[in-house]
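Every protein chain but one is kept in place in this view of the complex.
Up next is chain A:
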Amino acid sequence: MASRRVNQDLPVIARFEVRHRNYLAPDGSIQRPLPSFASDSKLLIELYRSMVLLRLFDRKAVALQRTGRLGTYAVSLGQEAVSVGIASAMREEDVLLPSYRDNGALLWRGVKLEEILLFWGGDERGNQFSGPVHDFPFCVPVGSQAPHAAGVAYALKLRKEPRVAVCLFGDGATSKGDVYEAMNFAGVHKLPLVFVVANNQWAISVPLRLQTACETLAQKAIAAGFLGEQVDGSDVVAMRAAAEEAVAAARDGNGPRFIEAVTYRLGDHTTSDDAARYRPAEEVQVHWKEEPIARLRTYLVAQKMWSKADEERLAAECHERVEAAAERYLATVPRRPETIFDHLFADLPEAYAAQRRELAGEHDA
């Protein structure tokens, strides 16, 4: 930690603070009065079901990858509450700009399981998905979607549409200029934009302490001139509540918000990674006690909203959905090779027509 010794003779010209939000403790107990939506048991159960589906889907995706039937895949294990909680506070007409670990948000917004598999299986048609037509696809170059989010939000504001852009990324992305440039611009123009960082403590093998000297990532919003809040990202009630507030504020013309969701990546970075190389097993064990699904289940069971029979029914239902989706994915016939030219431009320039014919096996006269 850098020295904080200050010259007491100099006047203070500004003070900043960062708040932390949490409702459900890791043991499912209530920390402070719950937000009003939490009285809606249907909503809580929907959040729960989505997280469980995501976890089972991830498991299937990894199994497909390990058996050579899917490409590299990034699981959400341990941080399901972040993407699900955020997406649940969005409207259909809002615009999602996700990173590659935000399957939970895509699923909530109507993207089909087999479409996600199609993308990770190496087929661009996975991005031509059934979710909102204006949503962005997964962003792989870290943080580079943040300026797009600012551009989207600027367009929404220019056209005076009551819509909000929501941009998701990981803790590593907060070290990139892209994210800061976008936040800075969003602050200047009071854009309808919510930034959400899933702070899962690890950017592949680099721990947060090597990413930043800041006590929180939420405070990065202070430098951009708007509110940043830290949220217990393994508490889906807190995620939903923070997202609801931030999205509503943005929609009402109060400008951008920044949400730091403090969570933990219980799995490897991707199927190509082995976290055991750089991360002690004991650390992971500690965080298994905080994970979002067991936490919400404990609460739901204690509130008599959820039973063992419900759990069994849900597991069977999810299993069936995931298996059926995997089958549809595996049955998807690859595109013809020459179609790689078909969405390069609105109309393929004549200059590339011969290359397309070559790939199609047609021979020029």
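Following the convention adopted for this analysis, a residue touches a chain if its C-beta (ideal position, glycine included) is under 8 Å from a C-beta of that chain, and two chains touch if they have at least 3 such contacts; residues count from 1.
Quick note on the criterion: contacts and distances are computed from a predicted model.
Chemist: Between "Putative ABC transporter dipeptide/oligopeptide binding protein", "Sulfurtransferase TusD", "2-oxoisovalerate dehydrogenase" or "NADH-quinone oxidoreductase subunit J", choose the name on the UniProt record of the chain that's been left out.
Modeler: Hidden chain identified via UniProt as "2-oxoisovalerate dehydrogenase".
Chemist: Among A:Tyr73, A:Phe136, A:Trp202 or A:Tyr299, which residue is in contact with the omitted chain in the full complex?
Modeler: Checking the options A:Tyr73, A:Phe136, A:Trp202 or A:Tyr299, the one contacting the hidden chain is A:Phe136.
Chemist: Check each of A:Leu47, A:Ala89, A:Ala149 or A:Ala275 against the chain that is not shown and name the one that touches it.
Modeler: Spelled out, the listed residue whose C-beta touches the missing chain is A:Ala149.
Chemist: Looking beyond the chains shown, say which of A:Gly122, A:Gly177 or A:Pro337 touches the absent one.
Modeler: Looking across A:Gly122, A:Gly177 or A:Pro337, the contact with the absent chain belongs to A:Gly177.
Chemist: For the chain left off this view, which of A:Arg125, A:Arg251 or A:Arg328 is in contact with it?
Modeler: A:Arg125
Chemist: Touching residues of chain A against the unshown chain: what are they?
Modeler: Contact residues on chain A toward the absent chain are 95, 124-125, 127-129, 133-134, 136-137, 140-141, 144, 146-156, 158, 165, 177-178, 181-182, 184-185, 188, 340, 343-346, 349-352.
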